[in-house]
Each structure stands twice: as structure tokens, then as C-alpha cells.
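The complex is shown incomplete by one protein chain, all other protein chains being positioned as in the whole.
Chain lettering (A, B and C) follows the sequence in which the chains are written, and residue indices restart at 1 in each chain.
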Amino acid sequence: MSSVSTAPKTDAPKHPKSMLWIVGVVLLAAVPFAVPSLQLLVTFALAKGLAVVGVTVLLRAGQVSFGHALFFGIAAYACAFLMAAIPGADLALLLLVGTLGALLAGLCVGLFVVRYRGIFFGMLNLAFSMIFWSILEKFYHITGGADGIRLPRPTVLGMALERGPFELILYYLAIVLMVVLGWVTIRWFASPVGQIFQTIKTNETRLEYLGVSPRRALLSGYLLSALLCGVGGVLMGVAQGAVTPEYVWWVRSAEMVFIAVLGGAGSVRGAFLGALIYEIVRTYASAYAGDIWQMLLGAFLLIIILFAPGGLIGIFGSLAGRAVKEDAK
Amino acid sequence: MNVTIFLLALFDGVSYAALVFIVALGLTLIFGVMRILNVAHGSLYAIGAYATVSLTGFALSMGAAPILAFPLMLISAVLVGLLIGGPIEVLLLRRIYNKPEVLQLLVTFAVFMILEDVQRLVWGTQPYFQSAVLQSLGNITVLGVTYTVYQLILLPLVAVALLLGLRFFLRHTLNGKLILATTEDREAAQSIGIDADRVFLLTFIVGAILAGLGGALASPTTSILPGMGADMIVLSFAVVATAGLGQIEGAALTALMIGLGRSFAIYFWPEIAVLVPYLIMVLVLLVRPEGLFGSPAARKI
Amino acid sequence: MKKLLLTTVACVAMPMMGFALDKPDSLKVGMTTFLTGPASVFGVPARDAMDILVANLNDAGGIDGVPVEVSYIDEGAGAEALSSEFRRMVETGGADVMFAAISSGNCQTLAPLAEDLKVPNFLWDCGTQKIFEEHDYKYVFRTQANATPEMLAAVIYLLKVKPDFKTLAVVNQDYAWGRDSWDIFSTALKAMKPDVEVVGEFFPKFGAPDFSTEISRLQALRPDVVLSTSWGGDLDTFVQQASQRGLMNTSTFVLPLAESSLERLGSALPAGQIVGARGDHYFLHPERRDDADFKAFMTEYEEKTGSVSVYSVFHASQALAALKAGYEKAIADNGGTWPDKDQFVAAMEGLTFQGLGLPVTIRADHQGIEAQLMGTSVQTGDYPFATLENIMVFDGAELTAPVGAVSTEWVGALDASFMDGLSISTFDK
């Protein structure tokens, strides 16, 4: 794990900040031993974080989806159906099938929504996710309705494990996926395809006059975002042991956008940082301030937007002693 | 198709559409003028309902006639607009007009979260039900089916009155004309000396009052309980987006479409009733990206 | 790295050993309940009741001198927060016993989790009968009935008081409870009275704010009986709207969960509708209302909360009573010393305990056997809301599917004669 650096490839020399991130990942890796009670919470946070990275990808093109929980949910349901069809299926297979399911859904929905921008892009995504939500709720005999379906523990590379070791493996899998997919996404942002994708935010006319189809460029990012949400959904479903239509509910999609902005809009690391802090605040707030946890989160978000527009990653950056431009360019 | 059933479904659809329209009206007005999609609209709707129930309950316990609930509805709605809508605009939205759309939307989402808990702290979690006013208007039997006068006749009338009233307000009063001018071209309006801040505040308060009024009018027909705002907001989003953002008359027609679609679904295929609004929205937006009545923004190079 | 990983796996996998057989300073209980969301109509009263009951228990010396401490987890905060908080409470919060949960969905998620964490868990309020019919658990117990006896009691009561109805329509919430309860109800009805025609099945979405269209449809269909197992705001809205529009004059309503809405519905629930209570839970329980403990609690609860008790209050009392009885039995079995976890679990099987209702017994499959109470609404004027008359209290053991049986199959194999052999106590009010 130490060989992996999440630092962006730039002409600038590596500064201590990228070391900080490595330290962060190592600290996360130590959680199961240091603070075992946080283990499951961090697994959930990383699963959500992956989905938030998906939303972040689209933010880079200036687009906001209020329905990306759709892909999160589709992947999770794909896993649940697979487990029902093949009891004792392997985690690797679940990951593959769930992600493919999300990708496929991303392609189908993406082909339509890439024609829209701004508020309509957001609303249309919302509509698709709500359609899927209604279907999950309504077709009770197939989908288990509002209570969803159980997702029994899969085997891991052929081994049937107890909950303890299984969750530990899941935890490290989540960390590996965070590092690998986070790194890939950061690289993708810097790559020609990713850069072309990001120009949708600033000038589609020029893009068209470069001989590039803006819709196809947007679709490429849309697929990546669906994939990331899918991986997150698989992790969440498997860690949770059950999938419910709540996975797809609009509040869940809004929560992803919420975390993306909280973490620092457009930042991959911010997405994970935001997800971790969000999950911790949410869990402890609901435990110790059961009546007002939503209010606390709402106030937290307002403060971030009004007073720290760079998000947590911006705050973190200034704390680390520098103004951070971050993995942008 | 059986004519009786067709008519019954029509009645049900119209009375449902009336309520949805009243809520969507405020949402689309705010969007049209301020370009902000206000998620907290759902909370204002819920608070309007709670306030009405509390005020009516108090009035009834003082021995007032149930019919007095009507002015109380209006009072609740205005209170919601002034005491909650006003501060939201002045303290929060005013700071973010130059920020990206996403952030504006998220600010209203944060307000939504806060107001959800506020409702719970003030009114608790037990459902409220206060239908004295609805009962005082009595029932009407049509084709062997009993409807309440309130739902079958009053709500659609109020919806039409609001539609006409808002049109009149926008086109024939000074404040309304200022709002329209600002909607059409913000810079131009400011350059001829219109105080955009004042117009925005006015718009947001009117929009919030409409949300509150929607809740107030809904209150005699339904249980008032936590979470009622979250459902309403998605539904009115669907209406507003389908109609075309900022389209007031369009919202009326779309609400009617969605209301009728839903009631016919309940009569003939109840399982898909929940899907109907979103299906209509997706189908319309696929064919007309700018909504049924919206006009496409021209690209100039 | 891999080796390190495996070692860790082994460490974590090692079962936690209980050595502390000395009396603990306190017995820690974690209880999941809805403090937010629609189901807080049950969750909040249950929490309020639990606070009162625990305070009273500790004033009386706790369990064998050990005071009980309850902390609460909000089921309304979402599934992730719930399961991570559940674990936190067990793994680092030192919870000895968990009470989870209200929602059937949460029970289905948390039961296997509790089993894996090896923490005794009481399914204190959820209704799904599937948990013990589809899985075996060592650490999970249900301190109340499940959907099968609840629905059977409703069917039998209906057949007893209105034997000659012909048509029925159902309006249930669209989620597992609404669907599963209809499965059991309709299966039982078809088995015991095959000539009934089901003229309409409606499953409006959970939390639907408006049933006007469904009510129009029902008025056109004119069924003799309308069943709704809905609860909370959904039930209130449905009953209010139906009563406003006169549907309750033409059809008899069967409302197996309406006991929890009686006070809120006030005068809106007309006389003559069939009301159930998910067990023998009724603040004027005919066999319990004159008992001192019952009367004292009801008075105290009403003073503290301003409302009368609903069934979730009874369920909370039963979970706490089971805890007390279980520990006392385990202590007795253990020669008077504090038991470890496994001894406690062993004592739970076959345990009989009494909360606010009639005594409940835990069966071999860990399912609780609880009496069922049904009645007919009446507006007497004694209270500003409907109370019950013509009450029947059913023996839970006769209505619960036998150990090992699947409810829907067992219910489907019944016939009209099943009703004759039941022991039912009847009360005028």
C-alpha cells in the first residue's frame, strides 16, 4: 500500500501535503486495531465516498445530478438479486456484476440525460431515480417493496467467512478501492479525455468546433460517475447486508451532492474526507442529539457554503499551511 | 370505458391537481424570478399546515365557529411567508445570488433539513388532524359517490382564483410589474432603477405564502406529520420541471395532467399510480427539454 | 502484508470471552426505537414508557440489586447509522442486551448482526413472522407476538361478529407489513370462509397524504368490509377521510392496528368498526385494568406524557419484564450468582414473564406467545375518543403457527371448524 501515492502528477515537486494524504490512508488502515468501533462506520463512509466521487466527477463538468443514488441502488440491487439466484456467490463476482449493472444503467440513462444541462440535467436524473424508486417500492413480490431484500454474506475468493473477518476484509477492500479508484479518477481528470470532459463547464461551443461531441464527452464522465456510484453501492449493500429502496430515494442523491460540496466541490480527496466527517457527525449526532441531528447537519452545510466555499478540503488545505488549488490541474 | 368511472376519476384528479398546483405555483414563481429551486418549499408547506392546525385548534377550543378556519389558513400562510420566508431570503439567499446554481440549491436543502427538525421540536412527532372546517362545508353526492364539498368544489375554485389572482398581480399591479420586469432581464431592470433586492424579497415572500397556503388548504384533508414536506417537494418539482421552469399557467395544466394521470391509474392500474408523475416528467422532458411551456434558451456565438 | 491481515482476522474473529461473573455495576441495555419519522408515533411513547418503567424498576432495587441503564438509538436516522450505532453500543458501549427493533426491515438486518456479535437481542416490537420461520437464532428472542396471531385474531373476530358478509376490499400501506399482513389475512379468510369475494386491493404508498381517490373507488365498489392494517398518520388520514365521506356508514372497517390511533382519531372513528391492538394491548384491558401495577403505570404514564398508552408501550414493558425475568431465572439456575451471557440466553427459552398485558411465554423457536385482544369501537362519552366494546381476548398459543411451520402454509390449511375449538374470553367492554 505504501507504494501508492495519490498525489497529482504535476510539474511541481511533491510537497509535504501529499505525504499527509499517505499518512491519512495509513491511519485509516489502522482503524480496525486502534478504534474497532469505527470500522463499520468508516466502511459505510468510504462506500458513500466512492459514490460522492461519482457526483464530484460531474461537478467538474459543471453538472449536478440529483439522481445519482440510482446507480448506487442499481448496483446494490443487482448484488441482492445475484445472491438470491446464486446463493454463496463470491464477493468478486458481486463487485463485477454490481458495477456492470451500474455502468449499463449509466449508459441507458446517460444517453438521454447528456442532452441536457444545468437544472434540467439535475431534474431529469432525479426523475429517473424516482422512477426506479417507485418500481422498487411497487413491485413488492420481486423487489421486496419498501423493506428491500436481504443480501447475505458472499464468500471471499471461495472462502465462507464469519462476520468479523469478512467485515475486516471488506474494510480493507474499501480502502484499496478508495486509493485505486481515487487515483484513477485524479489521473482521469488530468488526462486528455478528462480535460475535454471538464471543458463542458466552460465552453461547449469551442468543444463542438474542436470536432468533439460534447454529449459524448459528457457521457464518458457520466459512465465513470455511474461506475463509481456502482462500486460504492456494492460495498454499501454488502456491508449493510440488506438493500432497500431508500438507497435510491432523492434525499440520498441530495446527500451525495451535499457531501461533495461539504468536502470541497470537485475534489476527489475532499469527497472521501467529506464522507468520513459527514458519517461521523451524522452517527454521533443521531446518537447524542437524536432530535436535532438533521438540524446540526443543515447548519454545518450552511456554514461551509457561506464561510468556507472551498469545503473541508479548503479548510484542511489552509490548516496544512497552504492555500490549496488541489488536484484540479 | 364506463362513463361513470371516467367522471369519478376526473373529479378525483381535479381535486388532487388543485392542491398540487397551489404548492407548485409558489415554487415556479420563485424559480422564474430568482432562478433558485427552493427545496425548503416543502418545509414551508408543512409548516403552513402545522400552523393552521394549531391556530384552528386554539380557535375551536375558544368556541369559535369552524368556518373561522378559512381566515386562519390565510393568516398561517402569511405568517409562514413573513416570519420564515422573509428571513430565509434576507439572511441566506441574498448572500448567494452570485454563487453557482448547485450551491443555491444546497443552501435551500440545508434550510429544509433545519426546518424539518424545527417542526419536530415545535409540534412533536404525533400526527395532527383538524378537519372541522372541511366538515362544516358538508358533503355532496355525485353518481352515488360522496365527496366533500371542500375537496370537490372549494379547492379547485381556490386554485383557479390563485392562478387568476397571480396573473392579475403580475400584470396589473406595480409590484407585479416590477417582478415581471426583473424576471425578463435582471440587468436591464436594475439599470432602470428597480431595486432587485426588494423584488426578490417580495417574490420569495409571495412564494413562501403560497407554499404555506398549500399546506393550510391541505391540512383539513390529511394527517399533519413529520416528513410530509419531503414528498410534496418532489411532486411539485416534477410539476414545475414538466411545465417549464417559471411557467405559471403551464404549472396549472401540468398539475392537472399529473392529477388526472394519477387518479386514472388508481382506477385502472393502482400499482403504477406512484410512477405516474415521474413518467410524465421524463416523457415530456425527453421530447421537450425546456418543459411543455418553456422556451429554449438561444445560443449566441 | 497478507499474513498480517490473516492474523488480524483471527484476532477479531475470536469470540469475546465473558469472565466477569461478579455482579456488574449496572446492566446496560441498548434500545432501538423511532424517535424521528412516521413510526415515531410508536417509538416515542415506547421510549417514554421505558424511562418510567426503568426508573420504577431501579427504585425497587433493579434486577438482583443491579440497576438497569437504557440508552436509545434512533431507527429513523437511517439503516447505516442504525447498524453502526448498534455495533458501537455492543462492542464498545458495553451493552449487555439489545432491544431491537420496531421496523420489520430493521429486525431483519439487526437479527443476524446480533447473532454474529453474540449479543442477546429482543425483537421487541416488529411484526414480521418470517424471522424465526426462515432462520434459527441463538441470541435473538421475540418478547411479543408476530403478524400471524395478530391477523388470525382479526379474521376470527370479524367472522364471529359479522358472519355473513360477502365482499371485502383492502387498503394497506405499501411495504412489507402491509403486504405480509394482507397475505396472512387473505389466506386465513379464504381458508375459513371461501365464499368471500375480494373486490379491491389497494396499496397506496407508505406515508400517502391523501386517499380521496381510493375512497371514491371504494364507494363505487361498495364492499361489505374494508380492511386496513395501516397505522400512524396513514391510518388517521384514511379513517378521517373515509368517515368524512360516509364510507364507514356503508362498509364495516377492520383495523387491526387502530388501538394506537384511538386517542388521535377522537370522534372521527364512528361506532361499530373492528379494532385490534397487535396483542392484548389496551389501556382499559378488561383483565388487567383493576390490577394495582397496571393502574399505577397508566396513571403515571398519562401524567407524564398527556396521552393514554398505546401498544408499543406494552411491548416496551414486555421487553423489560423479559429481561428481569430472564436474569432472575438465570441467577436461580446459576446458584444465586450473576450469570454470564450464555446462561442468560439459556434461561430465556421457555421463560414466562408479564409486562402490562397478560403473561407472555418464549417458545422453543424463541417466538413469544402473546394473547390477542380485539374489540368494536364505541363512542361512550367517557373519553373524548372511541373506546372498545364487545372485547374478545384470544389465547395466543392457539393462533400462532406451530414451531417449524411456515405461517402462510399453516394458515392456508385451516378451515371453518378452527374457530370452534378456540378458547376466547369475551367482555362487554
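As a convention for this text, contacts are C-beta pairs under 8 Å (C-beta built on N, C-alpha and C of every residue); 3 or more make two chains touch, one makes a residue touch a chain.
FYI, contacts and distances are computed from a predicted model.
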Task: Could you tell me which of "Hydrogenase-4 component B / Formate hydrogenlyase subunit 3", "ATP-binding cassette domain-containing protein", "NADH-quinone oxidoreductase subunit K" or "Sarcosine oxidase subunit alpha family protein" is the UniProt name of the chain missing from the displayed complex?
output: "ATP-binding cassette domain-containing protein"
Sole residue of A:Gln198, A:Ser225, A:Gln240 or A:Ser267 that reaches the chain not shown, by the stated touch rule: A:Gln198
Task: Can you work out which residue in A:Val212, A:Val251 or A:Ile277 touches the chain that's missing from view?
output: A:Val212
Message: Touch as defined at the start, partner being the missing chain; which of A:Phe66, A:Tyr116 or A:Trp188 qualifies?
response: A:Trp188
Positions on chain A where the hidden chain makes contact: 9, 11, 184, 187-188, 190-196, 198-199, 201-203, 205-213, 329
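Everything that follows uses one rule, which is that only the chains that are shown with their structure count from here on.
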- request: Quick one: report the Å distance separating chain B from chain C, using the average Cα coordinate of each chain.
  value: 38
Message: Report the inter-centroid distance (CA atoms only) between chain A and chain B in whole Å.
response: 33
- prompt: Which residues does chain B have that touch at least 2 chains other than itself?
  reply: 120, 271, 274
Message: Using the touch definition from the top, which residues of chain A touch two or more other chains?
response: 137-138, 291, 293-294
Query: Taking the complex as given, what residues does chain C use to touch chain A?
result: 1, 5, 8-10, 12-13, 35-36, 72-74, 77-81, 83-85, 87-88, 91-92, 104-105, 108-109, 112-113, 116-117, 174-176, 179, 203, 205-206
Residues of chain B defined as touching chain A within the complex: 37, 39, 92, 95-96, 99-103, 105-107, 109-114, 116-118, 120-121, 230, 234, 237-238, 241, 245, 271-272, 274-275, 278-279, 281-282, 285-286, 289-290, 299, 301
- prompt: Which residues of chain A touch chain B in their complex?
  reply: 59, 62, 64, 112, 115-116, 118-120, 122-124, 126-128, 130-131, 134-135, 137-139, 205, 250-251, 254, 257-258, 261, 265, 291-295, 297-299, 301-302, 305-306, 309
